[in-house]
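Please read through the structure below; I'll follow up with questions.
With one protein chain withheld, the remaining protein chains of the complex are depicted in position.
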Amino acid sequence: MLEARLVQGSMLRKVVDAVKDLVSDANIDVSSSGFSLQAMDTSHVSLIAMHLRADAFEHFRCDRPMSMGMSLANLAKVLKCAGSDDIVTLKANDDGDTVTFMFESPKEDRVSDFELKLMDIDSEHLGIPDTDYCATVTMPAGEYARICKDLSSIGDTVVISATKDGVKFTTSGDVGTANVTVRQNTTADKKEDQTIIDLKEPVALTFALRYLTSFAKATPLATHVTLSMTRELPVMVEYAIQDMGHLRFYLAPKIEDEDMEGEDEAP
Amino acid sequence: MLEARLVQGSMLRKVVDAVKDLVSDANIDVSSSGFSLQAMDTSHVSLIAMHLRADAFEHFRCDRPMSMGMSLANLAKVLKCAGSDDIVTLKANDDGDTVTFMFESPKEDRVSDFELKLMDIDSEHLGIPDTDYCATVTMPAGEYARICKDLSSIGDTVVISATKDGVKFTTSGDVGTANVTVRQNTTADKKEDQTIIDLKEPVALTFALRYLTSFAKATPLATHVTLSMTRELPVMVEYAIQDMGHLRFYLAPKIEDEDMEGEDEAP
Partner (left out) sequence: MLEARLVQGSMLRKVVDAVKDLVSDANIDVSSSGFSLQAMDTSHVSLIAMHLRADAFEHFRCDRPMSMGMSLANLAKVLKCAGSDDIVTLKANDDGDTVTFMFESPKEDRVSDFELKLMDIDSEHLGIPDTDYCATVTMPAGEYARICKDLSSIGDTVVISATKDGVKFTTSGDVGTANVTVRQNTTADKKEDQTIIDLKEPVALTFALRYLTSFAKATPLATHVTLSMTRELPVMVEYAIQDMGHLRFYLAPKIEDEDMEGEDEAP
């Protein structure tokens, strides 16, 4: 039996809204450690990994591990029916084919329950190796979202180059070429304006902009996003979900553009 | 001759916006008692009845009863041209084929007049019998609108069950099933948060959600909506238009779903 009560219920909606355009159906795995979801996007290019820790819930009980297959579009429809301040409780029986979401308004004058049908989804759990990244850039999530959107109007791929001074995003297309550089800034008055670069060696990788832009749908979840990069390995784009867990996206670099990377490693 | 001056001119726009998607052409009847409109929606399923009392107008003169046939889409176009604080004056001659709307800005620096062509529309005035309803639910109009919208994403029909404790809206569809219960709440600090249930006997009726959702377009008119229900009779969904009159929608229940009603009468 599963029963999990989350006071900040709107967090669930933000998580699902962040991934539902990338993944249509997915298994949400529950165990005593919490909720997790791992899935390739529908075009099998990027990998999504989400974890919500059990201790983030006001009440959490999961008698034995279970895997709940869901249409994320349907899940999003259900969560959209929760008020922004509603408390959300999930309930499921061990062998049931539904999961119930209960929404309680803070004033207790409205209570809703939505029973969502579960489905069988084949999926293999990929082991994601721990990587010692060469460059880790933590920047305002809104800034990252904006840069991805701006550059998408110019080109299809972006070179992200991290040096000790800053991180540069470069693209080009029919319109011309564009470079946006965000400088390291560890002393901004507001913590949410800070950009922190942790660098072992400069790195420059090329990515498809449409995936990076899609990852930015997680922006409402966190003030900052962290880009972790190492040559020839997938970038990890991570949004912390408050004190509750994380949502991570992995995207392999485009190798054919390696020549361009050389050009962009200069500061 | 008709001449009617309304300081709260934006009220007219809200009324027309609330019904123009249900009714394309309608007669607006004017007499010394005020304005009224009665029409079936274009698919002849629901009935709309509106009344604006003569005493709600700053100035009202109607020498003899007249019926003005109008395209509500065109009327909405004209009323959209009024500023939100404009004073609106209607003028029509007894045998004219136009009605003139005059809009005056509060600062008197802009004055507009729109002459709208009238048309002949066949219509029969239905007598709506006074009904002694079993259950009358007065709830926040925004809450009603939201529930209709939320449940529309799940199913096509809704069972509305009124008991002494609250009113429950139930639907189901491919996604699963949904129940939203709004509890009686006569002591909310803010009057606009109150939900009041006046019950002679519990009642549960099934309706097409698309009509209930369409009625919710009247939400800007009033803080509350009143649902009046009796077994096997049309529900009356009423929005008070301040101290000026009312806008009422009538919709017959779906009879084939009567079995479901039994299930939902339990509290």
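Letters A and B name the chains as they come in the text, with residue numbers starting at 1 for each one.
Basically, a residue touches a chain if its C-beta (ideal position, glycine included) is under 8 Å from a C-beta of that chain, and two chains touch if they have at least 3 such contacts.
In this text the structure is predicted, and so the values were computed from the model without any measurement.
Chemist: Tell me which of A:Ala178, A:Leu233 or A:Ala252 is the one touching the absent chain.
Modeler: Considering the complete complex, A:Ala178 is the one touching the chain left out.
Chemist: Using the document's definition of touch, tell me which of A:Glu3, A:Asp17, A:Asp113 or A:Asp193 contacts the absent chain.
Modeler: The single option touching the absent chain is A:Asp193.
Chemist: From the list A:Glu58, A:Glu108, A:Asp150 or A:Glu192, which touches the chain that is not on show?
Modeler: Once the missing chain is taken into account, the touching residue is A:Asp150.
Chemist: In the complete complex, which positions of chain A touch the hidden chain?
Modeler: Against the left-out chain, chain A lists 143, 150-151, 153-154, 174-183, 185, 188, 193, 195.
Chemist: List every residue of chain B that touches the chain not included in the displayed model.
Modeler: Output for chain B: 71, 74, 77-78, 80-81, 98, 107-117.
Note that in this section only the chains that are shown with their structure count from here on.
Chemist: If I superpose chain A onto chain B using their CA atoms, what angle of rotation comes out, to the nearest 5 degrees?
Modeler: 120
Chemist: Between chain A and chain B, tell me the centre distance in angstrom, where each centre is the average of that chain's C-alpha atoms.
Modeler: Centre separation, chain A to chain B: 44 Å.
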